[in-house]
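Read the structure below first, then the notes.
Of the protein chains in this complex, one is absent; all others appear in place.
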Amino acid sequence: MPTLKRKLKMGQVGGGPGAFIGAVHRKAAALDGQIDLVAGCFASTAAKSKETGKELLLDPKRVYGSYTQMIEKEKALPKGERIDFVSIVTPNHVHHPVAQAFMEAGFNVVCDKPMTITVAEAEHLCDTVKRTGSVFALTHNYTGYPMVKEARELVRQGELGELRKVVVEYPQGWLATALETEGAKQAVWRTDPKTSGASGCIGDIGSHCENLVHYVTGLSMAEICADLTIFVPGRKLDDDGNILVRYTNGARGVLYASQISVGDENGLTIRVYGTKAGLEWHQEEPNYLRVKYPDGPEKVYKRGNGYLSPITQHNSRLPFGHPEAFIEAFANIYVNVANTIRAKLEKREPGEFDLDFPTVQDGARGVHFINKAVESAQNGAVWVSAEYTPPS
Amino acid sequence: MPTLKRKLKMGQVGGGPGAFIGAVHRKAAALDGQIDLVAGCFASTAAKSKETGKELLLDPKRVYGSYTQMIEKEKALPKGERIDFVSIVTPNHVHHPVAQAFMEAGFNVVCDKPMTITVAEAEHLCDTVKRTGSVFALTHNYTGYPMVKEARELVRQGELGELRKVVVEYPQGWLATALETEGAKQAVWRTDPKTSGASGCIGDIGSHCENLVHYVTGLSMAEICADLTIFVPGRKLDDDGNILVRYTNGARGVLYASQISVGDENGLTIRVYGTKAGLEWHQEEPNYLRVKYPDGPEKVYKRGNGYLSPITQHNSRLPFGHPEAFIEAFANIYVNVANTIRAKLEKREPGEFDLDFPTVQDGARGVHFINKAVESAQNGAVWVSAEYTPPS
Amino acid sequence: MPTLKRKLKMGQVGGGPGAFIGAVHRKAAALDGQIDLVAGCFASTAAKSKETGKELLLDPKRVYGSYTQMIEKEKALPKGERIDFVSIVTPNHVHHPVAQAFMEAGFNVVCDKPMTITVAEAEHLCDTVKRTGSVFALTHNYTGYPMVKEARELVRQGELGELRKVVVEYPQGWLATALETEGAKQAVWRTDPKTSGASGCIGDIGSHCENLVHYVTGLSMAEICADLTIFVPGRKLDDDGNILVRYTNGARGVLYASQISVGDENGLTIRVYGTKAGLEWHQEEPNYLRVKYPDGPEKVYKRGNGYLSPITQHNSRLPFGHPEAFIEAFANIYVNVANTIRAKLEKREPGEFDLDFPTVQDGARGVHFINKAVESAQNGAVWVSAEYTPPS
Partner (left out) sequence: MPTLKRKLKMGQVGGGPGAFIGAVHRKAAALDGQIDLVAGCFASTAAKSKETGKELLLDPKRVYGSYTQMIEKEKALPKGERIDFVSIVTPNHVHHPVAQAFMEAGFNVVCDKPMTITVAEAEHLCDTVKRTGSVFALTHNYTGYPMVKEARELVRQGELGELRKVVVEYPQGWLATALETEGAKQAVWRTDPKTSGASGCIGDIGSHCENLVHYVTGLSMAEICADLTIFVPGRKLDDDGNILVRYTNGARGVLYASQISVGDENGLTIRVYGTKAGLEWHQEEPNYLRVKYPDGPEKVYKRGNGYLSPITQHNSRLPFGHPEAFIEAFANIYVNVANTIRAKLEKREPGEFDLDFPTVQDGARGVHFINKAVESAQNGAVWVSAEYTPPS
């Protein structure tokens, strides 16, 4: 129960004309009536930034032409009026400098994924979070789904036994043609190494797979063997990647992501098998979690029910059968972050479930994974060590 | 594109402690950043109303102890500061007086369903809407789903041919035991004739069926034969109802709703069959619409795709594969109402798709249907005329 | 374990050129290597009958031009050479005389459904079965599915509690146009009152619904209200029927069948709800049975598993995941009948699960139901008593 008698104030960097994820962040932040968007630097030009600010019905004085200007002006506002945190939704290469600068100026940060281009940048952010005490969250939004949390709880409670195999897949088809040559803004920056980083497909969605597996299973990768491909002629970054994984506990896995799987939409799926049971979750049917046993009927856990774990119920808004989806999962990150920031502002410990959002360490581990996958692929899809411990 | 340079201001009546649908309305209104909740009378006692207002971070001055006080005080505020519309989320029997009073005072109204207890009250509201020029919307939220709109478009375009049969069902299981005797607030008022009206199950969810069929098919009922049952001992209102329907065009139908279908969650489903094709939509899998042909593969239409009708795309927020669900469907009503209110405030015609929300006439038709079902049942489940034209 | 050291010998009446169900019976009988087709009268003319006999690689001497000739000649063969039973797969109106004559001549009978046109004929067969001691089975094949048997076991074991509601539906679309005017043999006789009886759709597939409900739940109908429709111009029998049902224990139900539900293929589905749980089975996904609880995850029972009831396992041939389907369900009736006939030949009691096939009494109850549905419909879809006890 919040004791701070006002909504939190959010600013945003990125999310202007042609953007996709910026609006998702805004809706996710707005959903629960605990956060107000009050400021932003929405685009790389002041004019475009203003245009978006207008559409969003913001006070024009708080719509900025550069993120440095935004930091300067917001910092100058009195406490309680200035933004409580910034939501960073730019292309990947800008995450690091913006997050860095806002944290240095004393702001909390919600940042889109992948966190940075290089591991060095990622570790830099880890250090900065530690040093500044900023609240920092990375929007690996799929872990915000209630039934993903239930999956994690079942694993933690030993329902699956010792884990043996993990299959995670993320097929999409939207980049099966050279969309980036037709001016589609999303396609342009996501296929450009300068703005997207060393990998296209694995960086954009393979990293969600890595994060989802780590969240649900707690397993750490030992070695990977990554076969990355560019199918669309002229493209500079992988648009398909198939990866074999060996986990440190001896479990084996398959992780694949694709942007050329024509007709597939956003098919993130995870299957985990232990000695006692297996589980299965599909992002496109997010309200259900299937648990399969060797000696009894399959069980279909359904969101919104009283038999689910407390943390699952905590991250759910609607009764069973009234489906929740993508935005609610995203909003769960925002709610948890907001609760954590409130706790910080009120100088108290966050609530029991508040810290349940992807951290700067998760971000570093993801960037490390992406770079290792590229290293494996560039050497002919050989096995490379993938062990990594992010700076605490 | 809104030209009014501010968010719309919403008040709410109902939605206090123990309520379910009030929070849904608030989240739906908040989602798109176009509406601010600024005032409310959330409960039948001032203390409880204040408590909810506090949780919602509202200005205590605008949290009221009665709806009449709310009307008086809000009306006294300057234009642009007072609420633009009220969201009524009380038990059914209060809809009519509250909606009536707010409209008389010049406010626009969003009202939960069923609209009223009696047809006379419903027709009174029709008259008041006409006389006052209020924007009035009823939250038959299931018609807010994009794929329901696509279904309607396919019917309108003749893809199904001449309609012959409609099967609509709404099984729930949550009232399979006497939950109302255990103090569950939702169960208490929904099973009490004084607060719920002449019907329990058909009033609460059967009315959604009637509305959904009318929206998708445009068909009007000619006759119905309704077998309503009270299964839970001691309950005063039907918790199950099975209805045969004859439509005026000669089509036949089955409409059933249940609150004792144990294990079913919120299984609203519609199937429409014409001479050329059939379609099928399930509320629990709302992003998909199945269209079946006698001589070719079944087609699965999926939300978020460019091949869908303009109005379907207009009512969608996320790309394909990023599922939307219940709240977005609800929010579509709020967005459309907000756009219509803005148009009214700006003295211009609403946009092409803005008026796509359930009207006071839809509400009257629903109340008429409920009462006719009860009449049929009370006479032994005989056929009764169900023809009705609401006051325009 | 059979002790008779030979396959049983089957004859067939019907199943000639253009037939559908005759071949299904033959494949079902052949599947398990316990029955040999050795004789038949496959069509109404000797020439057509011979043609089919040739295709079936039968000895031409045992391919007959009339069923009376067949009876005479087969009866003249020595025991062990003559047929052990006859499979009757003619249009409906011929079931009664053929079954009657074969039983009088001392043969056992497997007969397709509905059993007869009139209740009098049906009761006549009941008497004849009793008097002659013939083994008589009716191929309401859907009760042959293993997971339908599991459903029955769950009901019997009280897993669902006291039964409250049954929804059974059987939508097909194949008769949505006047196929019978295009010479399609199946359509011709099934839409002709002379060959099909008083009802088209309810007679052909609604009767499966009645049988399935009775088999799974053991409930008996008290009253029905049937709205039957002819949608295709020029057709003489109903091609759609929607029926409200009141069972003698107070349970309520919906039963509908349709042949004009365009695009639906063979969508027989049953849902049963009790005080403690609900179950759901779909003929088009026959290997799964869903059981839903108010307070725990849905359970999906899957054919072929060791956790299923003994009778379910007994009626299954393949390991889990190796799907069985329509023919195996049909074959279960043949296997059970064959085992029962063997027991009779060996003058011993049938095995524990052998008598699990639809009986002449089930057939009489089905014919009664069909005729009552027609009676209700012809009087304007009024409630009529549907109580019936077939002659034992």
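In this document, chain identifiers A, B and C correspond to the written order of the chains, with residue numbering beginning at 1 in each.
The rule we apply is simple: contacts are C-beta pairs under 8 Å (C-beta built on N, C-alpha and C of every residue); 3 or more make two chains touch, one makes a residue touch a chain.
Given the structure is predicted, the values throughout are model-derived calculations rather than measurements.
The chain that is not drawn here is touched, among residues C:Asp127, C:Glu162 or C:Glu285, by C:Glu285.
Note that of A:Lys75, A:Arg156, A:Arg252 or A:Arg348, the residue touching the chain absent from this view is A:Arg252. Interface residues of subunit C facing the missing partner chain: 1-2, 5-7, 20, 23-24, 26-27, 30-34, 37, 55-57, 172, 174, 264-267, 283-287, 302, 304, 317-328. Against the chain not displayed here, subunit B makes contact via residues 291, 295-302, 305-307.
Mapped onto subunit A, contacts with the missing chain fall at residues 160, 164-165, 167, 169, 171, 173-174, 176-177, 225, 227, 229, 231, 240, 242, 244, 246, 252-254, 256, 258, 260-264, 271, 273-278, 291-294, 298, 380-383.
In the analysis below, only the chains that are shown with their structure count from here on.
Between subunit A and subunit C the centroid-to-centroid distance comes to 55 Å (mean Cα coordinates, whole Å). The distance from the centre of subunit B to the centre of subunit C, with each centre set as the mean of the Cα atoms, comes to 44 Å. Averaging C-alpha coordinates per chain places the centre of subunit A 34 Å away from that of subunit B. Residue positions of subunit B touching 2 or more other chains: 174, 264.
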